[in-house]
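Can you keep this structure in mind? I'll have questions shortly.
Shown here: the complex without one of its protein chains, the others still in place.
After this line comes subunit A, so read on.
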Amino acid sequence: MSIGTPKSLTQLSEERRPKSFELPQLLQARTGKMTRELLLNPGDHGLGMTPESLRAETTTVAACGYCATGCGLRLHVRDGQAVGLTPETDYPVNLGMACPKGWEALEVLDADDRATHPLLRDSHGELKRVDWDTALTTFTERFKAIQSEHGNDSVAFLSTGQIPCEEMAFLGALAKFGMGMLHGDGNTRQCMATAVTAYKESFGFDAPPYTYDDFQQSDCLVFVGANPCIGHPIMWERVLRNPNSPEIIVLDPRRTETAMAATQHLQLRPKNDLAILYAITQHLIASDLIDHEFIAAHTTGYDDLAAHVAAFTPDAVGPAAGISADEIRRAAESIGQAKAASLWWTMGVNQSYEGTRTAQAMINIALITGNIGRPGTGANSITGQCNAMGSRLWSSTTNLFGHHKFESAEDRQRVADILGIDVDKIPTETGWSYDRIVEGIRNDEIKGLWVIATNPAHSWIDRGDFKELLDKLDFLVVQDMYASTATAQHADLVLPAAGWGEKEGTFINSERRYGLLKKVRKAPGEALADFQIFRAIAAYWGVEAMFADWTHPEAVFEKMQAASEGRPCDISGIKGYRQLDQCGGIQWPWSREDAAAHATPPQERRLFADGSFCHPDAKARLIVDNITPMPEPPDQDYPTLLMSGRGTVSQWHTQTRTSKSKVLRKLYPERPYVEIHPTDASLIGVHNGDMVSVRSRRGEVFVTAMVTPTVQQNQAFIPMHYDIINELTLRHFDPHSRQPSFKDCAVAIGKASSASTH
């Protein structure tokens, strides 16, 4: 620290420095052991002043493993291991920032409930440590025995959006082509299935068209069922960097942080979003704020659309939806008059019984106003999990490896050729969706289940019922980082998995960017990367020949590249992991032709600039449907509509990871709570902080009341991170995407007697 250098902000030049008297060190200890504990040192590698705990010999960047924003985290490496991290300054996604989860990404690897050894349930019903050989032998024997007794399709898997593409690819290929399973689905069904279905039907391919730069370039951003301030704070960072003072329109039943920042908040009654979007469409058409040329050249179905929405006038829709017709008209005009309007949605749309049509209503608006393929435009699904996008392409669940179709002989042959396997090994039909697999357990069609990196005993809708189903299984395998998850408690066999930071691979973020994971930590005990577990299972199952060259993640990445070639998701031009690392990730598509034309991939690219979509006629479909009534509207006995969603930035999913960081735990309420309106609270004599009972037709829970005017009367909100929420939820689904509709069920809320709260 040089005194009086121009850079210093704490020192004045000698003559201007005020006179101050200092006691001697003996009387007033200004330095010493405790002071030195917090000493910062100039950090190398452009890190700035750094505490000893973060001192880096070198740094390397990895994509974050929580949400699909896909931030670049700069790992501080010492003696080969990551000792800490800071957000990477130059990563094109996060521009030097991260949310609390990202900052604490390494901390949760050290939790003492990590699964460190395989655990097998013994004859007394207790999970006991076994070696890998026993675990893998049991896995193989039990699943093969079930298959030989009940058929190959009696064993299924439930996977995740939290593991890298290469592991998803391996799992799908191993389970379906190697082990002969037919049914497998991911927890991505709970978050993104609706967006997938909507895009596939409308664009002909599951293709979120945007890049994050669109947040910065838009003149009018419409957020439907999205609260990026809390759900995706680093995307919100990009919105705040928009220099155009954009119009921000938010459709949300709650006054969320995002709604607060909006220029127009349409605080609708829940599940009126589709009607309002149709009314906006109707008003756009009626006001002729549409792009006739684009519609004619690049879409089909306009006449049906116009006819369908004709009845949805703002005046007809507004009152029932809880907003005024003028608000709808104003929103429509803002969209129609913007030079570049973009529409964004998240779980408020996806987790709905008519979510697919709602997403498509947004896609329709973007299409008829020509807001697609240009900077600042698009109908854009904000993805949830870090690799939900990878799951959509590579998991061989809803699609065959690389967005191929199980039903297409041509596609099966192509995949078989690329993977070097017998085409007969590939199932000829798409397997069951998550909810159908659950029903399969109920109907004794599914007898064995393999759960990888997800926690359905907490997260599945109406979980009270689901936990009983888990115990019905002949054999349940849970493969997870933590042996303590609600689901692992029911397992017959627990396989200990390495986590983020302990393995390699790629994630695809929300804007289609492949980001790289790095292996910077040793996994605890005998935990293995999911990739390695799959290799071992392939060997024990006796199909190692089929996976002989699936030796490391990058080898699988090359197979993915081959499978993508010539398709909208083409990544054949990427020069391996090293180029991904150098470029701060690369968005798909990046074909051989692209690579030949450009030295390096431009960092922000969007789709459909030429108006050419992925249907055979290159035109996008305008899809409309009838409004579906809410299956369990509030009534006299259950007068409150219960919604759910993200609680705070510091909580993730079922909290298996975020609850392991002490500093994150300080950032959210420890106990579950319900947000209720002050008027509703006073009617039942409840004050902020009191215990209340929340009862639905399926269960009753006791939670703390958070009395807040940000929810509307007769509505309530419980965050999804507390497992009690799914004691209440109603099991119902979007018919097109089979995604659960978590955010609408009827409950009754009452003051809890003091006896029931302990």
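Heads up, the rule we're going with is that contacts are C-beta pairs under 8 Å (C-beta built on N, C-alpha and C of every residue); 3 or more make two chains touch, one makes a residue touch a chain; residues count from 1.
To be clear about the criterion, contacts and distances are computed from a predicted model.
Among "ABC transporter domain-containing protein", "Carbon-monoxide dehydrogenase", "Anaerobic dimethyl sulfoxide reductase chain B" or "Nitrogenase molybdenum-iron protein alpha/beta subunit", find the name that the UniProt record gives to the complex chain excluded from display.
"Anaerobic dimethyl sulfoxide reductase chain B"
Looking beyond the chains shown, say which of A:109, A:234, A:251 or A:508 touches the absent one.
That would be A:234, which touches the missing chain.
Thinking of the whole complex, not just what is shown, which of A:539, A:562 or A:684 touches the missing chain?
Counting the whole complex, the residue in contact with the absent chain is A:539.
Which of these touches the unseen chain: A:68, A:109 or A:136?
Considering all chains, including the one not shown, the answer is A:136.
Check each of A:187, A:202 or A:256 against the chain that is not shown and name the one that touches it.
Residue touching the absent chain, from the options given: A:256.
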